[in-house]
Each structure stands twice: as structure tokens, then as C-alpha cells.
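Then we have chain A:
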Amino acid sequence: MSLLAVEQLDARHGLLQAVRGVSFALAEGEILALVGANGAGKTTLLRSISGAHRISAGRVLFDGADISAVRASARVRMGIALVPEGRRLFAGMTVEENLTVAGETRRRGHWNLETVLEAFPMLRPLLRRRSGDLSGGQQQAAAIGRALMTNPRVLLLDEVSLGLSPVAVNMVYESLQGVIAGGATIVLVEQDLSRALRIATRVACMLEGRIVLEGKASDMTRERVTEAYFGLRRPDAGSAVS
Partner candidate 1 sequence: MSGGPGIVVQRWSPLSIGAMSCLGALLVLLAFGPFYLGPYLTDRLTTLLIYVIMAAMWNALAGYGGLVSVGQQAFFGLGAYAAIRLSHAGLEAYLALILAPLLVGLVSVPLSTFALRLQGGEFAIGMWVFAELAHLLVNLDGLVQGETGTSLIALSAFAPDTRRALNYWLALAVMTVLVAAVFLLLRSRVGASIQAIRDNQEAAASVGVRVMATKCLIFVLAAVGCAAAGALTLATLISFQPKTYFSVQWTAYMIFMTLVGGLGTFEGPVLGAVIFFAIETFFGGSGVWYLVGLGACALLFSLFLPRGIWGALRDRFGIALMPVGYRLQFRPRAGKAAT
Partner candidate 2 sequence: MIWADQIVQGIFLGGYYALIACGLSFMFGVLRIINLAHGSIAVLSAYLVWMLADRWNVSPFLALVAIVPAMAAAGWLLQRTVLERSLRSGALTPLLSTFGLAVMLDNLLFEKFGADTRSLAPNIGDLAFNSWTVGGGVTIGQLALLTFGVALALLGGLQLFLNRTPLGRAIRATAEDADTAELVGIDSRRVYAAAAAIAIATVAIAGTFLGMRATFDPYTGPAQLIFAFEAIVIGGTGSLWGTLIGGIVLGVAQNLGSQVSPRGFLIAGHAVFFVVLAARFVLAGRDPRTLFGALRRAPI
């Protein structure tokens, strides 16, 4: 059975429909990379799954249960955690407080302050620092650590490399590899196509609010994804659209 499923999901920003009839299902341990141009609806889709954005139609299923009407905080306690775009740490609080405040969901699991620090060793000397004073890479590590503190069953990562230096991106992804090795289920939004193809087990490409290409990462070629990315060819190769 799928751990996370989205059925015919619609989400709007006012008059603008950002997500149109999106469906997919994700089994435990799978890593889905969402790719697509800016404004394709990736962030809105992630936020809708996490409960941060109200959906206008469709369903979000978690462990078989319809959670469409559940508050974001309650979804976190069920095991869905989002690392939001722009990191959104609590700038006035220390790194340690950012982590512990998220650890109070009392979900049991592998992650606690100590294991998060093992996975992100760069955070250890920063624990007492005000999180607003950290560099982008440090903030991103803290934001992922904060999400892990809730012991999620599904981790949603929104553009974790956005605005980071290449070195910092590598560091963040190195640590993420450790998280993935531990058997995490992840949906990530990533602009870097080759990185996404390397890390993910599955890839979905969004265009104008729809998923236009979806499949196993091993079946994907850069060319196919790129075509879908720019909407150069219709999806479902072969079925011509008039």
C-alpha cells in the first residue's frame, strides 16, 4: 500500500490555479523528485501535502486515511514534515531551540538531538548561535535537522539548494545521503536536474500545474525530462494530443 497518495489535487492562489488535478502515489522508502520550471506548481503541491496550503479539490491520503482536512501541525504529528522553501528558521531562537521545539511532537523514532547532530555535524558548534546569524548552508542544515526532529515518515524537501553556494549544496546533500541510507521516504523539489535524477528513485515533471511526465528515475533520460520541463512534447510518449 502506498504511504502517501495525492488524488486529483487542485490548489489555487486566489484566481490563479497553481496545481491542476495532480495524482501520484508513493510507497515507503521511495524518493520522488519533483522537477519543473518556476511557477509549475511544485512548491504549492508540497505545501498542500504538508497542510500549509489549503487545497480546493481532491484528496491527500496518508497511510490510507484521508487527511485533506487535517491541520498542518496535526499532519506533522502523523509523520509528514516539510522543509519549506527559504528555510524559515525561527531567526530569534538558537539552533538548539529550533531543533528542540520541533522535537516536542513526541513522535518516537530514530531522530533526536544527538542523531541529528551526528547526521549534520556542522551544527554541533552552532547550537547556541542565533539561527538568524547563520550562513545559508548552515541554515539549510538546521532546517532539515528541525524537520527530522519530528521523526517524519515522509520528508518533503523544497528547493534545499536554493541560494546556497555549490560547496554548501554538496555538504547538505552529503548529509542527506545519510538520511536516505536510513530508509527515508522523501518528496523533493530540486532545480538541478542531474542531481535530482541521481538521488531519486522516481521523477515527476510538472508543467503549468500538471504532472506531465512521471516514471522511474532509472528509465529517465535528461532529454526526456528536459522536453517535458519545457513542454516541448506532450507526455505519455506516443499518445498524440490534437
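Keep in mind how these were chosen: all candidates are chains of the complex that A comes from, given by their letters.
Note that in this section a residue touches a chain if its C-beta (ideal position, glycine included) is under 8 Å from a C-beta of that chain, and two chains touch if they have at least 3 such contacts; residues count from 1.
Note that the structure is a prediction, hence the values are computed from the model and not measured.
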Complex member touching chain A, one of 1 or 2: 2
Candidate 2 partner contacts - residues on chain A that touch it in the complex: 50-52, 71-74, 76-77, 81-82, 84, 88, 90-94, 97, 100-102, 104-105, 130, 132, 146-147, 149-150
